[in-house]
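Missing here is one protein chain; the remaining ones are kept as they sit in the complex.
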């Protein structure tokens, strides 16, 4: 793999950038792989990368129906944090956080992980109880965090209305300094380039049309472009489209796919240095390196695969942002878009075996998918390599919805579902 | 924003008056005690979640407060029909 560096940029500028290598190949798939990963988003590509890098499993194909990183990786608000309530999810997201912290160097691709800190605001007494509970749990789990009062919040976000005058005054916040944002596309591309360098085949514009199952065991997939491709193990990492793949496997999942919308302002000069999230007034905002205010909206209540949601959801979010930052009223909204989030009843993901042998699923991340990317890929890769679930993944079995061992993270999910 | 015909009010109303309440036609098992954990879990949580034609439950929350069913395409968001509880859809997925 060609190393990227400042010196490399200088060197290539002398040849007018005509000699850069491809970031990844465009291969024709083989007949059979050790592992096929369905879905070339951030999680799928991370899975492929760690399979090759940490487990030496390089005979791997990632099959993507569109282009790499074109789903929720390309559509999220790029927030990274690990301050989840329950031990199971806290450990999983913190595993991801630790990987984030060296990811650019590991991938030799700058994913621009920017630890600007994340504030989760509390507006009611119960919000504050929940924040105390979560921060205490985080601290004892080795995750950074503290509870801030409005005065300290004001120092971090001087332009936010922390007065008692708003409809739901800010009473406090949890603060995770190690949280922040990352450059979403770069994450997919960095993992893609890394996986490719180990020999993983990234097959774009190719849709899996069916699973090939014999004796309740998966042995391959059917595709629209390359016919049947066989595999010993198959991992499905298709987020909002998980139900479609599950149906091919003859089972249902405890999931609903909903539209989740986001929007950005026009780029403005730096005015917000950190990530501000409010569950209660229903909005979250950060400012990108380019200057856009990146704003996440709520989840629409209906099932939707259209990558768009309803306008009142946008309205409500913008109201929340103007309520929190009255001076943004004259700033202008540039673009809005939607993703498809697959939500579980307990707001936690599924990383699991399935009723079909050798078929594994990673899905159900709801609003939490992006921040988990390296961690989810890492534990899913370990599970696919060994055929047994990684200990961090074990609590996230789809079968928890049978026995009742749910992990209810609604309080930490950023937006109430 | 959807424009929804409430079969009880017999009028089109804005989506803001309604709530989506998930997949329709999931009857509560008549004898819950006879269900295994798996069956009970599937009743509570497991869903079709289709891309395409979907039958779902809606409630006219800020209107008549009545529930009804809707057949809707989850890809195009086209509403194919609405029908009352107890009735069966006339538009179904192939």
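The first chain written gets the first letter, and so on, giving A and B; residue counts start at 1 in each chain.
Definition applied: contacts are C-beta pairs under 8 Å (C-beta built on N, C-alpha and C of every residue); 3 or more make two chains touch, one makes a residue touch a chain.
In this text, contacts and distances are computed from a predicted model.
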Record-based protein name (UniProt) of the chain missing from this complex, from "Sulfate transport system permease protein CysW", "Putative phosphonates utilization ATP-binding protein PhnK", "Intradiol ring-cleavage dioxygenase" or "Sarcosine oxidase subunit alpha": "Sarcosine oxidase subunit alpha"
Subunit B residues touching the omitted chain (full complex): 1-3, 14, 19, 21, 27-28, 31-33, 35, 37, 40-41, 43-44, 57, 59, 61, 65-67, 76-79, 85-86
In subunit A, positions touching the absent partner: 4-6, 8-10, 12-13, 16-18, 20-26, 66-68, 70, 74, 87, 91, 102, 104-105, 108-114, 123-126, 129-137, 139-142, 146-147, 159, 165-168, 183, 185-186, 189-190, 204-205, 265-271, 281, 287-291, 306-308, 310-311, 314-315, 318-323, 326-337, 400, 402-406, 408, 410-411
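Heads up, the rule we're going with is that only the chains that are shown with their structure count from here on.
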Length of the line joining the C-alpha centres of subunit A and subunit B, rounded to whole Å: 29
Of all residues in subunit B, those that touch subunit A in their complex: 1-2, 15-16, 19-20, 22-23, 37-38, 40-42, 44-51, 54, 56, 72, 74-77
Subunit A to subunit B touching residues, read off their complex: 241, 243-244, 247, 252-257, 300-306, 310-312, 342, 345, 401-404
